[in-house]
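Chains shown are a subset, placed as in the full complex.
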Amino acid sequence: MNNLKFNHLKKLEIIIEGEYQEFATDLLDRIGVKGYTIVNNISGKGSHGFHDGHVMFNEDDVLIMIIAAVPESLVSPILQGFAPFYNEHSGVVFVSDIQVTRLVKFSDADSSTDI
Amino acid sequence: MNNLKFNHLKKLEIIIEGEYQEFATDLLDRIGVKGYTIVNNISGKGSHGFHDGHVMFNEDDVLIMIIAAVPESLVSPILQGFAPFYNEHSGVVFVSDIQVTRLVKFSDADSSTDI
């Protein structure tokens, strides 16, 4: 019988100008992030995030949002990796808690939790 | 006077190849999910989610993300419903906690919480 298992991960939502997509995904690859999803065709305005009081986006910038689910241990390396970039460019990273599920056919001893 | 009430729900973010949209929304309908939102025009790469070490997406796949807010009791039936599909196809489901608000004009005895 199958068991439904959850891995407790951190979701990163990286909002960045579209022209820097390859920089961002290369950085994620180097740090060991195994997958990501990219939402295209987004726009933004404002100063939330890294730089208080600094206008981050103009309304006609072409932005993307890169969504990645990573173990908590990778959050800090990724954010440290992006920090020099965000000192020069607009953007923001949101971090939140998610569960990612997978079906396994037998019990194992990893960090996931039965429900 | 109006009271702001929150329903504590689970947000599902179902990332799936676009050609299977109808399969996914039919499954949600059958399980009793009353609404969903679909983000089109997304792309993805990698192996996060159901299958460790299995490349899920190619960068040029046309993906969608179906967002649904559901009571916790529906999470397991939905994930069990998707499991056979994800054994054959790429994709991932993220689960997280959200509050959904609605305004009510008088107090009631449901599971929501005043703020």
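Chains: A and B, in written order; residue numbering restarts at 1 for each.
Throughout what follows, a residue touches a chain if its C-beta (ideal position, glycine included) is under 8 Å from a C-beta of that chain, and two chains touch if they have at least 3 such contacts.
Bear in mind the structure is a predicted one, so any value in this text is a computation, not a measurement.
For this homomeric complex the structure file specifies 3 copies in total, of which 2 are displayed in place.
The rule is short, and it goes like this: only the chains that are shown with their structure count from here on.
With centres taken as mean Cα positions, subunit B sits 18 Å from subunit A. Residues of subunit B that touch subunit A in their complex: 15, 39, 41-52, 56-57, 63, 65, 76, 79-80, 83, 86-87, 92-97. On the subunit A side of its complex with subunit B, the touching residues are 2, 4, 6, 11, 25, 33-41, 68-69, 96-103, 115.
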